[in-house]
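Note that this complex is displayed minus one protein chain, with the remaining chains in position.
Moving on, here comes subunit A:
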Amino acid sequence: MTELLEELKNNEKKTVYDPLLKDENIIIDIKDFNLYYGNKQALFKINMQIPKGKVTALIGPSGCGKSTLLRSINRLNDLLDYVRVEGDILLDGESVYDRSVDLSELRKKMGMVAQKPNPFPMSIYDNVVYPLKINGVKKKSILDEVCERSLSYAGLWDEVKDRLKENAFGLSGGQQQRLCIARAIAPEPEVILMDEPCSALDPIATYKIEELILSLREKFTVVIVTHNMQQAARVSDFTAFMYMGFLVEYGNTINIFKKPKVKDTEDYITGRFG
């Protein structure tokens, strides 16, 4: 393992890409991306293209920078004043890190689902329409419609339609996470970013969320971080394996899981890692 890292660091070796990616329509293009937390570098020269309308999984041992990479895409890392980035990320060909970018506009295009369900301290209804309300949408008919559509999409409508005005904390963990997904898709973003969305849920709730992710693929591009190999294999079209801030291998999920080109990827997937 150390060998590979040395090679990556010294720029002798490049990320291994699966050639199949070439045929895809690219929505997010990450170019030579470095990220530093203060003096500590957390991402090294990431080059990665994420295809439109597909589910892309980020896997790797914990602390390898999956969340950091995900949060770089919608610039959530900007909240910390000691974060510094180099390189660029393009969304639909436009730079995300350009000076002129309005963060609110940018984030409207990218819904995000966090590790732990984070419903807001308000009613179910208000939770779902929050992204619209803060963008100045006031018309009740629009809000009502978006609320129903998003909740239906998230498979929650039938369960909550009679208690939309009730507090969101009354829902179970799985329902809360689906509520957060409904909130993320409410403004009809192009990309949905998910950071281990099932890690706080029980198997049945996890199953429901996975089903939901598969159905989301029709309309949205999904980038999902997961530490669960089976989950990555089940829901994703493409998989990226990261290690210690480097992107080691990236390609078609079937190829990555069936015949990985890098030995470390194989070790990690089969659990022989470490």
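One rule holds in what follows: a residue touches a chain if its C-beta (ideal position, glycine included) is under 8 Å from a C-beta of that chain, and two chains touch if they have at least 3 such contacts; residues count from 1.
Methods note: contacts and distances are computed from a predicted model.
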- Note on the structure: Looking only at "Carbon-monoxide dehydrogenase medium subunit", "Osmotically inducible protein C", "Phosphate transport system permease protein PstA" or "Fe-S oxidoreductase", the name UniProt gives the absent chain is "Phosphate transport system permease protein PstA"
- Given A:D23, A:E105 or A:E218, the one touching the chain that is not displayed: A:E105
- With the full complex in mind, choose from A:N47, A:N118, A:S199 or A:N255 the residue touching the hidden chain. A:N118
- Item | Residues belonging to subunit A that touch the chain removed from view | 74, 76, 79, 81, 103-108, 110-112, 114-118, 120-122, 130-131, 134-135, 167-170, 172-173, 176, 180, 183-184, 187, 193
